[in-house]
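Of the protein chains in this complex, all but one are displayed in their positions.
Per-chain numbering from 1; labels A and B assigned in written order.
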Amino acid sequence: MGFLTYLINGLSLGSVYALIALGYTMVYGIAKMLNFAHGDVIMLGAYLVFMCMSNAGLPAVVSIVIAIVCCTAIGIIIEKIAYKPLRRATNLAVLITAIGVSYFLQNMALLIFGSNPVSFTSVVKWSGLSLAGGQLKITGSAIVTIITCLIIMFALMWFVKNTKPGQAMRAVSEDKDAAILMGINVNATISLTFAIGSGLAAIAGALLCSAYPTLNPYTGSMPGIKAFTAAVFGGIGSIPGALIGGLLLGVIEILAKAYISSQLADAIVFAVLIIVLLVKPTGILGKQIKEKV
Amino acid sequence: MKKKILSMGLCAALTASLFAGCGANGGAATSTETVDTSGELTWRLGGIGPITGGAAQYGQGVMNAIQIAVDEVNEAGGINGYKVSFNFQDDETDPQKAVNAYNTLKDWGMQILEGTVTSGACAAVSAETYNDRIFQLTPSASSTSVTEGHDNTFQICFSDPNQGTVSADYIAENSLGTKIGIIYDSSDPYSSGVYQNFAKEAANVGLEIVATEAFTADNKTDFSTQLQKCKDAGADLLFLPFYYQEGSVVLKQAHDMSYAPIMFGVDGFDGLLGVKDFDVSLAEGVYLLTPFAADATDDATKNFVTKYEEQFGGTPNQFAADAYDGVYILKEALESAGLTPEASNEEICEALIGAIQNVNYNGLTGEGMTWNEKGEVSKSPKAVIIENGGYVSVE
Partner (left out) sequence: MKKLNGSTRKLISSIAIIVVLYLVMNGMQATGNLSSLMSGLLVPVCAYSLVAIGLNLCVGYLGELSLGHAGFMCVGAFTSAFFSKMYQDVIPDVPRFILALIIGTFFAALFGFLIAIPVLRLSGDYLAIVTLAFGEIIKNVINVLYVGKDAAGLHFSLKDMMDLGLDLDGVVLINGAQGITGTPRQSTFTIAVILLIVALIITHNFVNSRTGRAVKAIRDNQIAAETVGLPITKYKLTAFTISAAIAGVGGVLYAHNINSLTATTNNFGYNMSIMILVYVVLGGIGNFSGSVIATVVLTMLPEMLRGLSTYRMLIYSIVLIALMLFNWAPGILKLREEHGLTTKQLFGRFKKKKEVQ
């Protein structure tokens, strides 16, 4: 029974990582950049939901919709100002700018929302399932997070595969220059990717803070790094890979804490990651990129 | 070649002038003085703590509280007839940045330092103040490494050994629990310091520790596993030596898994009830060891809390209360030593080291506080229990 409990805890934690990793992987897959500011957009999303619910008294669903709209707008603005001018520069330059944006968002939030942590009221009112005579408990937010994750994953896969903009995204991801020749508006496509990624961040923020109900301006940064790890774990750029990577990372983290040592849990998680990457150098579902001679 | 050397020289000179320019203007440009000194002679009180970064809430609390106290002191005529000017610098909880902040304050002409807020940064700065002979009073850095070997450094908060030991004794005396589970932050000097001293004393007083679990700064969203392990080990009391932000998550997750041992936090748990939108029913029955309760009804506390809420918003926590007391402790020590700001830093430092050991101060965070030559405060930690959404002291 103990193991099952840990497994469920691991899946709950992993589903949050997976949700964030979906946003990471989406942007990486198409724009080929590591958006280090993604975690901070999540934090903004969570604050927006919190403000709507706590200060304006709006219902959870409306608050999340507002947060999605605002985060999408913020994502587009960030992309226009900070990333777009660097589109033809080296990937590293964009990475550093993303770090700058991450600092900016954190400090902006610090000034606007203050440094005191707030307690986030869960957007999921359902208390969850109780199985095996109350021995096993699955919280409502965990179930909602997992379902949301699956829905988003399938929606993204469908979108990328079957719609015109989605096909444009795949084309851009394969070869930017060839995409231009085919008459695809690369800039618009990449902007769209950012918009979707940032919108997802708002949902991730609401669910992250519903599961672990504390929020301050730095809430997003650590889950952001963890989710980045998860995305790489699953094969960065791969949409189902993000889900698998996130869930695995969560489960490994919890099992390491439970059965080996909670003091060394971080080290163990990263050690497993290294071993997996050595066996499978492009992550679990990553594509082997053939090098041209 | 000559040309080259010349251009290089010019280049170097330019950079040097940049340094020098910064150096010369450093004092004026970097000061965040809030009291207009306009040339008059004042006490120069410095403060250091994190006002950005993950620990910003503690540093900002201290900064705001010192500001309130300094304003009050100045309104009442200052210390020994001289007003106090106050300058607070950010350290982002980093030892190196704290030393930078300290040097900035030194350039400003700081005479007394009230800081730094966190233990790791404070240990780095106390070595500097010791060498420069500047008197240092820290509101909240509780590690022994802060005061060890530094005769000029004093603490307002309980030291780690003190907190750990007192907690273990209290639990044993009142037989609150027989099987103790511990969760602590292994990446935080404060948390691991308290934990170790608690565990040491627990062995002496015969408490049985059944589970010791840790988390780190990189791993503090989820506590379900640690709680589950404590539950499986049959712990009926959880000792939680960390801060209230993580505390609020621990309480929520324990509630979600229907695990209800006695929760025993130390002074870091203070502030729990002030968290916006926190469901206080979760904190029902939590013990904590705090010298300060924001909803105490005495005039001094009410005055401080009202002013804090008016000027800065939010409820002040224990860090802030310690910092507020600090200004008055310094005032009392300076008055008893009969000093004026004309004295050199070294004179002030030596005089205060003697004077503070004779101070007996009643403040927000304790009655009859005294200091020994090691720099530790002696005040009786008050155990309080949270009942009906408020603190109730248990004697």
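Everything that follows uses one rule, which is that contacts are C-beta pairs under 8 Å (C-beta built on N, C-alpha and C of every residue); 3 or more make two chains touch, one makes a residue touch a chain.
Not measured: the values here are computed from a predicted model.
Let's see if you follow the contact definition: name the visible chains touching the chain that is missing.
A, B
Of the residues B:L45, B:V99, B:L137 or B:C157, which one touches the chain left out of the display?
B:V99
Given that one chain is not shown, which residue among A:A73, A:I151, A:M182 or A:A271 touches it?
A:A271
Any idea which of B:S192, B:Q245, B:T290 or B:N317 touches the chain not displayed?
Here the residue in touch with the unshown chain is B:S192.
List the residues of chain A that touch the chain left out of this view.
Touching the chain left out of view, chain A contributes residues 28, 34, 36, 82, 85-90, 92-93, 95-97, 99-101, 103-104, 106-108, 110-111, 225, 228-229, 232, 236, 261, 263-264, 266-267, 270-271, 273-274, 277-278, 281-283, 286, 291, 293.
Give me the chain B residues in contact with the hidden chain, please.
1, 3-13, 15-16, 19-20, 22-24, 26-27, 29-32, 51-53, 88-90, 92-96, 99-104, 106-107, 119-121, 123-124, 126-128, 143, 145, 148-149, 185-189, 191-193, 195-196, 199-200, 203, 212, 214, 216-218
Convention: only the chains that are shown with their structure count from here on.
Compute the distance, rounded to whole Å, between the mean C-alpha positions of chain A and chain B.
Distance between chain centres, rounded to whole Å: 35 Å.
State the interface residues of chain B toward chain A in the complex, per the touch definition above.
Chain B residues touching chain A: 51-54, 56-57, 59-60, 186, 213-222, 224-226, 228-229, 232, 245-246, 248-249, 252, 256-258, 274-279, 313-314.
What part of chain A is in contact with chain B in the complex they form?
Residues in contact with chain B: 2, 5-6, 9, 12-13, 16, 50, 54, 107, 110, 114-121, 128, 134, 137, 139, 208, 211-214, 216-218, 222-223, 225, 253-254, 257-258, 262-263, 265-266.
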